[in-house]
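Apart from one protein chain that is not included, each protein chain of the complex appears where it belongs.
Labels A and B are assigned to the chains in the order they are written; within every chain, residues are numbered from 1.
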Amino acid sequence: MHRRIPAALAAAATLVVAGCGGGDGGAKSPPATDIAGPGTGAGKTLTVWYMNGDLSDAAVAAIDRQFTQETGATVHVQIQQWDDINTKITTALAQNDPPDVIEIGNTDVALFAATGGLSDISGPAKTMAQGQSWLPGLVGPATVGGRLYAAPLFAGERAVVYNKKIWSDAGVTAPPATLAEFTADLDKIKAAHPAPDFSAFYMPGQYWFGGVQFVWDAGGQLATRTGDRWTGALESPQAQQGLRAWKQFQNTYSTVASRNLFNLSPDYNAVFAQGKTSAILNTSVNAVLKIKPSLKGHLGTFPFPGARAGTNQPVFLGGSDLAIAAKSPHQALALAYLKTATSTAAQTGAIAGIDGWTPISAQLIDQTSGSRSDLLKAFSAAAKRSVATPASPGWATIESDKSLQAFFGDISTGKSAIPDAARSFDQHLTQALNAAQ
Amino acid sequence: METLEAAPPVVPPAAAPAPPARRRVALTPYALLAPAAVVLALVIGYPLVRLVLISFQDYGLRALFTGRTRWIGLANYTAVLHGDEIAPMLVRTALLCVAMAAGTLVIGMGAALAMRELGRRMRTFVTFCLIAVWAVPNVAATMLWTWLFQPTYGVVNWLLTHVSGGFGQYDWTAHTPSALLLVWLLVVWQSVPFVALTLYAGLSQIPADYYEAAAIDGAGYLTRFRMVTVPFLRPILLLVTVLSVIWDFNVFNQIRLLTNGGPNEGTTTLVVWSFTRAFAGQSYGQGAAIAVLATALLVALTGYYVRRLVRAGEGL
């Protein structure tokens, strides 16, 4: 019995090795250089993947209509789910007939950009940008070795969402302009609500999107780059100061129970809608309103004030990019699609107009912010000072192994002293960001 | 006790049959086995060989996209084995696996035995409970667990607060022992239905007259259990045991979604580690190496029982 199994395996192995010979050879596709001109796409169909919940159907339809008008080609849209999306994109890009254009979360782009799955669009990108400067938070992660592998689609950033009624009941009637005013306001609210399950500001301890703002505001960074090498930078004095400020803020204004939680479990929108907190840091007010529509009219927003008077905390810039699969046979048409999606018409019409997302360049933000509602203006203001995560394929490791969440959680709970937590996380950052792909 | 002695030969040595027609023996079993063998070879055998090959390659995203790979010998294995994570991980994986399998088997066996004794309506109700639990999709089960044990909002914390006070804010996932308990509870809760229903199906095969004969002989419940139930159930019981150990060793989704291996890797098992290396670290080679090692370890650990299982009831 023991002898037979290896024998069987060996037999199977020879079969497989014989089978391995064919196929799989990666035919190198030509670099994407020429954007398809008007009418050249007639009769052709472009497959485009969008992510569930990012752009509305109406916004996608508007972009597609514009693209069809410009090129004559039709668009086949597929909506993908977030769970295991990186595995999904990975396997899709490994096939010989991948989708042509794929929406990828901006922090994940680096993962695929540097590894041969996406087309290099550095050349035509200049034509697309039309002199605008795309937000570094969107194109930074898509830039590897000076080459660009994706065009920006939309941005989203975080601002403070607060319950006007709770604030005015505690005697606070105007949004704060400085950090000192802000903490003073929160102190009043905290004094008015002493219950142990009430947070003046609900900031879950593992909510790293909130945590990095403090690090950046103090002048620190997650990692620095010299040449091709990344080094974790949380041990720097500035970052340490930011982490101390974070812990102080989190521990003072959020419940003890929240110190080791992430924002989605329990859903911080529900915590807010339940009236168990007076403020959260979020990308929009829609989720809160879906849970409790009666809060409409009682919500206010403002950018999170920075430590230096007159500034806002730099925010983590979320959002998505559009990339072209290297193995797509429709490179020129796919470039034309990127050109359409990044055009001023699509950005002001579909992205900002229909969906209320932040458009992809500083110029477009200025152009659209005037027409935004008061509730949304805070997000535009926050976007002006945005920072990108390190543009290394290894960043995907940091996000998917959830070590960044655990890092901020450990600091919030006090499980690790800040210098110790920073030292061990710097090691992890350095290792992951430099890992060969 | 003569009747009891008759029980074991229920599967008499002669059960391995003398084939009716000698000439057909040569091919018939292979023909019967062929469909299963083809499906398994195609969908598991072939990938399994690829898995082993990948474990000797520098296989990341680039290799996947371009199809070009590089052989690196044992580098993946040495990288995995030389980390200081490996020793505590092995201990943790083994202990957690044994604890989960033991819990599942004891509770599952209890439920199966109870079902045999219960009246028809109660039995249907227990069956319903078991199948309802089994039917809950994995994603919902882990989500329910997170909710039930949530600080401030969880029902369990709320109940414990009412019983003993001060539990409302307790965060189960923040401490290794309670995080392990959380995983244990979830896995046992999810695994008991299969074990209980399969064992009950096995119990239902035992002819009632054996019990009646034993009862007439004055055997008590425990004696009957030992002399009739266990020998009769042995093949199924062994099978369920081996399967439980295998599955609990490979528990993955529950840990990933519930604790993500935390706190401080306190709930990271070999399989979670393999996944993290392969998918979060984008090194399919190292992930494959861990998987190969985990499988080898499991084969070694269960070897004895597998041998008994293959022999069980065969009388060979």
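The working rule: a residue touches a chain if its C-beta (ideal position, glycine included) is under 8 Å from a C-beta of that chain, and two chains touch if they have at least 3 such contacts.
Criterion: contacts and distances are computed from a predicted model.
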With one chain of the assembly withheld, which option in "4-hydroxybutyryl-CoA dehydratase", "5-oxoprolinase subunit PxpB", "Carbohydrate ABC transporter permease" or "Biotin-dependent carboxyltransferase family protein" matches that chain's UniProt protein name?
-> "Carbohydrate ABC transporter permease"
Contacting the left-out chain: of A:V271, A:L404 or A:L429, that is A:V271
Determine which one of B:F65, B:W184 or B:Y284 touches the chain that has been left out.
-> B:Y284
Go through subunit A and note every residue touching the omitted chain.
-> 1, 4-5, 8, 19-20, 22-24, 51-54, 78-84, 87-88, 91-92, 94-95, 99, 105, 156, 197, 264, 266-267, 269-271, 273-274, 276, 283-284, 286-287, 290-292, 318
Could you list which residues of subunit B touch the chain missing from the display?
-> 10-12, 14-17, 19-20, 25-26, 28-30, 32-33, 35-37, 39-40, 42-44, 46-48, 50-51, 54, 64, 107, 110-111, 114, 117-119, 122, 124-141, 143-145, 147-148, 152-153, 155, 158, 189, 192, 194, 197-198, 200-202, 204-209, 212, 232, 235-236, 239, 242-243, 246-247, 249-250, 252, 270-271, 274-275, 278-279, 284, 287-288, 290-291, 294-295, 298-299, 302, 306, 309-310, 313-314
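Just so it is clear, only the chains that are shown with their structure count from here on.
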Using the average of all C-alpha atoms in each chain as its centre, how far is it in Å between subunit A and subunit B?
-> 38
Using the touch definition up top, name the residues of subunit A that touch subunit B in the complex.
-> 1, 9, 12-13, 15-16, 19, 24-26, 86-87, 90-91, 93-94, 111-112, 115-117, 196-197, 255-261, 265-266, 276, 326, 393, 396-397, 400-402, 406, 409-410, 413, 415, 432, 435-437
As the complex stands, subunit B meets subunit A at residues 41, 45-46, 48-50, 53, 60-62, 64-68, 146-147, 150-153, 168-169, 171, 173-174, 260, 262-264, 276, 279-283, 310
